[in-house]
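As you look at this complex, bear in mind that one protein chain is not there, while each of the others sits in place.
When the chains are written out, they are named A, B and C in that same order, and each has its own residue count from 1.
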Amino acid sequence: MPEITIDQFEQLMESELPFAQTMGLKVDHISEDLVQMRAVYNKDFLRPGGTVSGPVMMGLADAAMFLAVMAKIGPVSLAVTTQLSINFLRKPEPGDVFAVARLLKLGKRLAVGDVAIYSASHSSDEMVAHVTATYSIPPR
Amino acid sequence: MPEITIDQFEQLMESELPFAQTMGLKVDHISEDLVQMRAVYNKDFLRPGGTVSGPVMMGLADAAMFLAVMAKIGPVSLAVTTQLSINFLRKPEPGDVFAVARLLKLGKRLAVGDVAIYSASHSSDEMVAHVTATYSIPPR
Amino acid sequence: MPEITIDQFEQLMESELPFAQTMGLKVDHISEDLVQMRAVYNKDFLRPGGTVSGPVMMGLADAAMFLAVMAKIGPVSLAVTTQLSINFLRKPEPGDVFAVARLLKLGKRLAVGDVAIYSASHSSDEMVAHVTATYSIPPR
Partner (left out) sequence: MPEITIDQFEQLMESELPFAQTMGLKVDHISEDLVQMRAVYNKDFLRPGGTVSGPVMMGLADAAMFLAVMAKIGPVSLAVTTQLSINFLRKPEPGDVFAVARLLKLGKRLAVGDVAIYSASHSSDEMVAHVTATYSIPPR
């Protein structure tokens, strides 16, 4: 069983992550091993070339990793990102983008995971971006 | 002489980078070798712990690298980020954050640079985040 | 069908990648979509704590990505790594380490992939390191 529910995480985003609302972030699915979130498209996402801007995908990935950590250890809002690396692979056309995140390691002090980002405008075997991220976890 | 002016870049952000306005991005300084941008603080920047959220710093760094590329090759809006990696070093307190970007290499097809991010709330020798990024440049 | 065979790649390593021999690199498997290589253990791999040193895992990952590119486009020895990022997740005990590499994107100019590194001393669902890498491909 995941240690946080969709309602709990969406309330936490509402009260504590203002950018999540600007970006229209929603939770699609939570399990202990895999979570999926979505950025609901709006025209502020665009950048030159008619594609979704990088910061939207980075914000979505960061939130999805945060959720993946909480799915394992419960709502610990003081976990913080220490490192995030993103490769932009394909230009998503205007539309929702979604992120599938999983942890590669959950240690005492650090959690490391990766996030696959897809677009409603591409077939499901074509990632539009790939992220790895590290979270620092407060002592439990 | 840099190949783009502050006015030109701020107009380009206004017409083509909607997130730059959401984040309050401004240009402080452009030279051929170094550029400085700023994210003017607003309360939507906050995240748990009373610190500036990661996506704001990632968006600022991405825009500053974009500007550093244009300072060298002129306004080429189709240059795109292919990779961005950020280390979060210290938690900035509420306030403006600024980014100093330079290119480490400008090749025919790729530009690589790094960005030092500082906060008005820290002394000037303490970075709050460090970024490296790669841009793909269209054929000239 | 992959565009290179195990024999072809091992000959190429022998003639052109001296460090591959120092590290005891071998190819286990090549398919068009996934390749697996191995670093055969020797005591020069050790570092403090009795674990396999990072440079061995980085060299193995770099070679495995090189092979994954060649499995798709054939033996193009002038493809060069432009970026490599590694997360060390668990300390492998002395023994062989192996790398499973796949491409996330093969473009005209860049190939991006990830590599999962495992150890003979850990169960197969525990990566010891995770790598993403970018290769620049010469014009075809």
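Here is the rule we go by: a contact is a pair of C-beta atoms (placed from the backbone, for glycine too) under 8 Å apart; a residue touches a chain by one contact, two chains touch by 3 or more.
Here the structure is a predicted model, which means the values were calculated and not measured.
For the omitted chain, the shown partners it touches in the full complex are A, B, C. Only one of the listed residues, A:Ser53, A:Gln83 or A:Ser121, touches the absent chain: A:Gln83. Screening C:Tyr41, C:Phe88 or C:Tyr118 for touch with the missing chain picks out C:Phe88.
Touch with the chain that is not drawn comes from one residue among B:Gln36, B:Ser53 or B:Ser85, which is B:Ser85. From the options C:Lys43, C:Lys108 or C:Arg140, the residue with contact to the chain not on display is C:Lys43. In the full complex, subunit C touches the omitted chain through residues 16-19, 22-23, 43-49, 53-56, 58-59, 62, 77-78, 80-88, 91. As for the chain not pictured, it touches subunit A at residues 82-83, 85, 109-110, 134, 136. Listed for subunit B, the residues touching the missing chain in the whole complex are 85, 87, 89-90, 104-105, 112, 114, 127, 130, 132, 134.
The definition used in the following text is that only the chains that are shown with their structure count from here on.
Over half of the residue numbers at the subunit A-subunit C interface are used by both copies of the sequence.
Overlaying subunit B onto subunit C using CA atoms gives a rotation of 180 degrees, to the nearest 5. Nearest to the overall CA centre, using the mean of each chain's CA atoms, is chain A.
A straight line joining the Cα centres of subunit A and subunit B is 22 Å long. Distance from the subunit B centre to the subunit C centre is 33 Å, each centre being the mean of its Cα atoms. Distance between subunit A and subunit C, defined via averaged C-alpha coordinates, is recorded as 28 Å. Within subunit A, residues 85, 87 each touch two or more of the remaining chains.
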